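The structure follows.
The complex is shown incomplete by one protein chain, all other protein chains being positioned as in the whole.
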Amino acid sequence: MVTSHAGSLERRGLGDEQLVAMLRNMLLQRQIDNRGFQLNRQGKIAFALGSEGHEALQAGAAMAFVRGKDVLAPYYRDLGLVLGVGVTPLEMLVSMFARAADASGGRQFPNHYTSRDRGLLSISSIIAAHCPHAVGVAYAMKLRRQAGRAVLATTGEGATSEGEWHESVNFAAVHRLPIVFMVENNNYAISTPQHAQMAIADVADKAPGYGIPGSICDGMDPIATYGAVKAALERARTGGGPTLVEAKCFRYLSHSTDDDDRSYRDRTVIDEARKHDPLPAFEGVLLEAGVIDQAAVARLKADVLRETNEATDAAEALPYPEAAELYTHVYAGAYEPWQ
Amino acid sequence: MSTTITMPQLGETVTEGTVAQWLKKVGDAVEKYEAFVEVSTDKVNAEVPSPVSGTIRELIVSEGQTVPTGAPIAIIDEVGAEAAPAVPTLDEPVRAAPVFVAHASTNGNGKPAAGNGSLRGASPAVRRLAREYAVDVAAIAGTGANGRVTARDVVAAAGAGPAAARTGTIEPAAFVAAPLAAPPDGARKPAGSGPASAGRSTYAEPIPGELMPLTQARRIIAQRMVESKQTAPHAWTMVEVDVTNLWKWRLREKDAFERAHGAKLTLLPFFMRGVVESLAAFPLMNASFTPEGIRVHKDVNIGMAVAVAGNLLVPVIRAADGLSIKGLALAASEIIVRARNGKLGPDQLSGGTFTVNNTGANGSILSAPILVTGQAGIVTMEAVVKRAVVRDDDAIAIRSMMNVCLSLDHRVVDGAVASGFLADLKRRLEAMGPSGSL
Partner (left out) sequence: MAVMNNVDAVRATLYDALRNDERTLILGEDVGARGNVFLITKGFLEEFGPERIIDTPLAEASIVGVAIGMAMEGLRPIAEIQFADFIYPAFNQIVGEAAKTRYRSKGDYTCPLVIRTPYGGGVRGALSHSVSVEALFYHVPGLKILAPSTPADIKGLLTAAIEDPDPVLFLEHKKTYRSVRGEVPEGRYILPIGKADIKKPGDDVTVISYGYNVHQAVDAAGRLEGEGISVEVIDLRSIRPMDKRAILTSVRKTRKLLIIHEDNKFGGVGAEIAAMVAEEAFFDLDAPIRRLCGPDVPAMGYAITLEEEFMISTERMVRAMRELAQF
C-alpha cells in the first residue's frame, strides 16, 4: 500500500484503506441512487429519491460512526450514510422493489430504514419526527451510563424549521445528551430555497441559541466532513453534550422521481455546481496523493457496478409480500380486529 | 429474442407519455441501462434507460406522439445467450377480497310470518321471536310504550318463560316458505297441463332461452340455501341399511293401515321413529350452534322436506319423539296433504330441530342434502334397492338395501358423534321387523 505523501493530503488520521473505503462508499451510493431512478423510469419501481451531491458528506459521516456502539437516526436522503453503517446493496434494492424480504416487509417507502442490530433507527417520512426519538435514545444511553456511545441524527436544512427539530435540540441541550445533530444543507427543501426557509445563511448559527456549539464543514469533502462529525461525536461520547454540525453540499437531482426541478432551479447553477462533483473530485485527490492508481479506480467502479447489478437482479426476482401480511404487527401478539 | 418496450408510468398519477426525442435510430446498438429515448409527461421529463442490451429493431412511436402508459413504443433485439427477463409491470399484487363474515345471528329475512300482518313496525327482536315461537303478534296486548308489543311480551305469550326471554339470542328461524296466502306459481295448475302462456317461463314449465323471473319462493330458497352453506361447515357421511325385514313388516301392515286410516303407509314413519330414538341417544344431533354455546334442544321437532310444484317446503312434526310409528304416519300424511294444498299454518313451518328427506322416492341412492339453517343434521332415506350382499357367514344373499345419508354441521357435531348416530339408526332400522307393532 502506498503510504501518505506528507503535506499533500489532510488525512485527519485516516489510513489509505479508510480513504479508499470512503471513495467506494461514494461510488456505491451514486450507483445505487442512479439505479433507483433508472428502475423508476423503466416503470419497475414506483418511487425513488435522489442523493447525488451528498456522497462526500455521507461517506465522511459514516466513517466517523462507530459500528456496534453508536446509533444512527437518518433521514430519507441518507442512502450513502446507511450503506456506510452496514446496510447492503441487496437490502437497498429489496426495499426499492418493496419485496417481502425487506426489513419493513415492503410497508415502507424505499430509503426508510430499520435495523436495530446495526444501530439504525426506524424512521417515518415525516420531516424531523425522528429527532425527538434520537434524543430519547441518547437519554437512555446517558441514563444507563453507557460510555462511548452516541447518537447521530441527520436532517436536511428544511427540517430545522420544524417545531419538533427545535424541541429536540432544546431538550438535548438542557440535558447535555450524547447526540450530534447533522444538517445536510443542500439549499433546497424540495423547491424551497434556503432564504425562504430561514433568515440566516448558516444553519450552524442556530446552535448558540440552544447553548450548544455549532460547526460548518464542506460537505463536498469527505475528509473534512469526517473530521467535523468525528469531533462532534467524540464530544458527545465524553459528556460534552450535543453539537450542531452543518455540512454544506449540493443536490444535483430533483427531490425525487415525482419532482421536476426544472420549474424552480436554474440549469446553469446546477451545471456550474457539477464542476465540483465530489466523486471525481475525491478520486482526483486520492490519485494525486498516490493512495490509489487508475487501474484500481477502474476496478473499484466495475466492482460497484457489478455489485449493484447483482443486487438489482436478485431483488427483482423476489416475491411481493402476501396480502395477508397487511394484518400483522399491529400490536404484539395475537390481534383481534374489531370487525 | 426481442423485447417490446412500453411507455413507463413516470409519476404517480400519470396516465400517458409523449416521446420527446429518440436517442437511438433503428439498427443502433444499445446497452442495458443506457438511455435510448426522452419521454415527457405533465409531471416530469425524463430519459428512459433500456432494460436490455441489443439492437434497436423498431421505433413504434414517432417523436412528438403521445401514447397511454403501457403502450408499446419500441422493439429491441437482444444480444447474448440469455433471454432477457420480461419487463415486469407495475400490476398491483392480487389483494384478497375483503372477507364479509356471515353472522350466524340472523336469518336475514324480514318477511313477516304467514298471517302476521301486525308485524309491520315491529322491532327486529319482535319479528324474530314471533316467527321462532310462532306467535301471532296481533293477538297480544303490548306492554310497551303506546301499547307496543315488546319482545318480552312475545316470549311471555309463547309461554317460553323468563329463561328463554333472556337467552333467546341467536336462534335462526326455521326454513320458512313464501306466505301461503298466495300459493306459489304453478300450484293451481296440475302438472303436465297445457303450455304456459307464451313467453312466461315457470318453474313447472321452464322455457329454454328465456329468463325465468324469480318468484318469492325461489328467492327465499336461494337465500336460505346460500346462508346455510355459508354459515355451517357441512360434512357428510352415510351408512347402508338392510331393510329387508323392515320392508316385510311394512308390507304386512300397509293394507290394513290404509283401510283403517285412509292414508298410505310408507317407509317414512318407520324411518322417523328410528331417527327420534337415535336422536335421544345422540342429543348433539338435535342441537344448534350459537357463538355463546351449543343449544341442545329438549323438543324433537322433525321437519320433512316436501316438494310442492316450484317450491320446497319443510313442514315440521312437533314433539315427534312422543309419537309412535302410527302416530308419525298419520301426522306425516296430514302434513303432506296440507302442504300440497297450501294449507300449512305457521306453527307447522317453524321450530324444526332436525330434518328428514325422502330422496329415495325418485330413485336416488346417494344425496348430499343442505342443512336447514340452525340445525345440526339432515338425514336422507335413499331408494330401496335389491342387491347381492355378502353376509357374516360369507354366504351371498339378495337383500333390500337402503342407503342413509347424513349432512352435519361440523361446528356442532364431530365425526364420532355423526357416525355413532348413523350406526345407532342403522341398528334400530335393521332390528325392525314383522314382529314389531306400529
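Every chain is named by a letter (A and B) in the order it is written, and numbering of its residues begins at 1.
Assume contacts are C-beta pairs under 8 Å (C-beta built on N, C-alpha and C of every residue); 3 or more make two chains touch, one makes a residue touch a chain.
Since the structure is predicted, the reported quantities are computational estimates derived from the model, not experimental observations.
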Subject >> From A:134, A:159, A:183 or A:292, residue that would touch the chain that is not displayed >> reply: A:134
Subject >> Option from A:115, A:161, A:191 or A:215 whose C-beta touches the chain left out >> reply: A:115
Original post:
Of B:60, B:75 or B:125, which one is in contact with the hidden chain?
Top reply: B:125
Original post:
So that we can see where the missing chain sits, which residues of chain A does it touch?
Top reply: 71, 103-105, 107-108, 112, 114-116, 121-122, 124, 126, 129, 131-143, 163-164, 167-168, 170-171, 174, 328-332, 336, 338-339
Original post:
So which bits of chain B touch the chain we can't see?
Top reply: 103, 105-107, 123-128, 144-145, 148, 150-152, 166-167, 169-170, 292
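One rule holds for everything that comes next: only the chains that are shown with their structure count from here on.
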Original post:
If you average the Cα atoms of chain A and of chain B to get two centres, how far apart are those centres in Å?
Top reply: 60
Original post:
Within the complex, which stretch of chain B touches chain A?
Top reply: 6, 8-12, 33, 39, 43-49, 51, 69, 85, 87-90, 93-96, 101
**OP:** Could you pull out which chain A residues touch chain B in their complex?
**Re:** 35, 38, 40-44, 46-47, 254, 257-260, 262, 313, 316, 320-321, 323-324, 339
